[in-house]
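Here the complex is missing a single protein chain, while all its other protein chains stay put.
Per-chain numbering from 1; labels A, B and C assigned in written order.
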């Protein structure tokens, strides 16, 4: 239970370091009988992969998924789906600058202390490259979910915020701009800002909002495995995430009950949705929406002081090809994790009644 | 796996409805040999129990814990610790006003749809009364944690916010005021505000901040069971919670990497702590701090329109004794859940190395 | 994960020592909507309880189950079912003879070494009294299983064996004799033998056979959670069990494939059933049958040499009221564990297909 498994019934276990031979995972518990659309899976991988636009890392990785089991004649068979994503771009880099050095706000120090050993080539297991496996699995979860629609978009880059309520946005804009925000004007502003940040050799944080539509009533398991609690864990498990809020979120703390309560319509739907589609930890059929906070990427192209594993102070500067802002590529990761959570609760909910 | 278990090695499973005969739980995996301080456990229960001050619900429940197993001659034995908290205050209430009615922003509707049956006496399993079991278990987890200090306090009530950085606060103030905030002046302002809200028959949201000190390096299991991901899930599993952020949180999204990175001191500690004591999902020895958002309590003493289970619109008004603001009593719950998370990761971390 | 939980979806967690205030457990994941027959539950408890006949321990315990949650108006609600069984017969015994002494073939030595502390009053957690909680939970599982019929009977006491194939036996005989064997003549022989053993101050081993009928096709999860693997674990977790075999079992090792293969009928049923109702770890609709081996109870009323916790050799003799042969009272335990396994796989199987 060393933490590399996610889910109870629709269950993903992953492996792989950024500079090892390959990443991959096993999806156990995917129901039999899903006719897979492999192009759709590949499309998700393309949304996450490096090198896709000028505002993301220029590293090149094809990030193609090779499925090894659990699929027969295009359909899932109910047996575990093993898959591998080769690391083709592990050039024999010079890692001497980080071998004995702990990069600030990276996981170098903590991994070394926890395990007494560290794969110093890149971020190793702590690299966001690990999320490629999540996207592959999430793409299959999405196909299981079928009509349930999971849509994420960038709602913040540094101080630039897209605070328009989601139902006033045009989601078809999202994939039209490299930032993956849902507003064409804001897209340009954000893109330019990210380019400027990159020129400064710096990075910047951001936010992603996500909306899940057509959710059936009844998903989520009280009391510890509330739907939003598991969604929160899913999001917080993504690299660089510092916060999660759903429905009214932090701004809901300022409201009164008389303002916050979602009154019913006669059909059981609600007139407002401060609850964010979840009541008592269980989906109520309204849209689920939440927001995820990402800190700026730790690797910057500026010189910083840091320490060696011997505790000596040294100056270091980031090398290589890194994202100036992580959120454009994190959009499919947020969706993938949301899809995995939903798929798991869909299966768990099959046991609620006699 | 219907969601009533929390933790992997230090594991709590709970049961109980607000108006059934009793609540309780089983702690499985608590190491043998802890000399328990039962007064300290009882003190935690008192911090959570209803009726403790004028700004909380005036319901009366002694909320004493009866331990049934796993303890011998004052020490934990390594076998499961079963415990029960009797519901002494379940008067033969008249529930006719909610029996066939779904209260707005409660879990009545979702439970009924999910299970096809609903214990309509009070909130049933969805009542925050369930958290009594968490506090009992958390009190034992705290004793296992020993030197690791978990301190929560109210940092927001409606628009009133205590934004002073935690290291400038005097934690000894917290238990001196009924709001459980860490500033004596703010305490009075908040208390008065809550009283006013109660007079209006309304409720209000709030926020709780929590600080964990003296944490050893190495807690947290990458990649899905990151320390902060599990803390986030723990907090989001508490009734009424809508958001969680740790370290720089949502404000960190606005920073640049050059501003956000925590530079090292030579001893491995960091000069700043935007990371909130966690890097790569693993504790780095700095203080862990996080903030939790609570929505306003849904039961208000004002008339609201709502629907019956038949879908008819009816007017209803809250009855009984409810909290005008949940955060004062939620402080020990936040601490309890944090302690359970830490205890579990302490045990998990014993397996990291050969 | 200290081992006191059984099952994945239909999940039982238990607590309690033989001489503490109470035993009990929590069933989490029992589907909502089961109309419980409480008399049937009580009847199962009576089958297991001490003092029921002259060939079992003469200790007196009412062993009534008090349900604390998860049931409303006679039906399961889908929330966790907490229950308690009080230990009413814990007289202030004199345990000085075992306080510092390890009884041979008991768990005294291993518990003390594992935990560094031991509840020396009776067997503590290692006492078979713990199985009362299993029977209570199994009784509910049986009601969920409905048409699936689980029947166990004593098929061996010492050298006395009832080897008649189960379909030639009259199961209505089982509860008519105190041994719980399925043959009235053998019942008398076995009963007399047990009485003689008791007079000798000795104990004797035995065997229980179990048949599960009306099992739907498809239960069991390959590859590690095969139906028979989980049944085997369930049985081996019962005190004093030394072996498990299903279908052709150990005698199947001597057969050829041409003899052992179960040829199909046109309807998918099989002409023989060496497979024991399970193929590839999944039920095939035929009867599941298996046999469980119980060693003789370790506490005998004869003097034996043993050691103290200081490693000194001392003579000791069993005191108190013990079973001369454990199998008559273990019949409902075997059924309970089988029912728990089946219930869990019933729920798990709901996720097999799209």
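Everything below uses one rule, namely that a contact is a pair of C-beta atoms (placed from the backbone, for glycine too) under 8 Å apart; a residue touches a chain by one contact, two chains touch by 3 or more.
Since the model is a prediction, treat every value here as computed from it, not as a measurement.
Although one chain is not drawn, the whole complex shows that of A:2, A:40, A:188 or A:313 it is A:2 that touches it. In the complete complex, the hidden chain is touched by one of C:33, C:51, C:178 or C:252, namely C:252. Which of C:122, C:206 or C:332 touches the hidden chain is settled by the complete complex: it is C:206. Across the entire complex, the residue among A:124, A:296 or A:332 in touch with the chain not shown is A:124. Mapped onto chain A, contacts with the missing chain fall at residues 1-5, 8-9, 11, 13-17, 20-26, 28-29, 32-33, 66, 68-70, 72, 75, 77-82, 84, 114-119, 124-125. In the full complex, chain B touches the hidden chain at residues 1, 8-10, 29, 31-34, 78-79, 144, 222, 347-348, 350-354.
Contact between chain C and the absent chain runs through residues 1-6, 8-9, 14, 102, 104-107, 109-111, 113-116, 125-126, 130, 156, 158-159, 197, 200, 202-207, 217-218, 220-226, 228-230, 232-234, 236-237, 242-250, 252-268, 270, 274-276, 279-284, 293-300, 302, 304-307, 311-313, 348-349, 351-353.
By our rule, only the chains that are shown with their structure count from here on.
The two sequence copies chain A and chain C touch through a face in which the numbers common to both exceed half of the numbers used overall.
Central chain by Cα centroid: B, whose mean Cα position is closest to the mean of all protein Cα atoms.
Work out the mean CA point of chain B and of chain C, and you get 39 Å between them.
Mean C-alpha position of chain A lies 26 Å from that of chain B. Here the CA centre of chain A is 46 Å from the CA centre of chain C. In chain C, the residues touching two or more other chains are 1, 8-9, 29, 32-33, 78-79.
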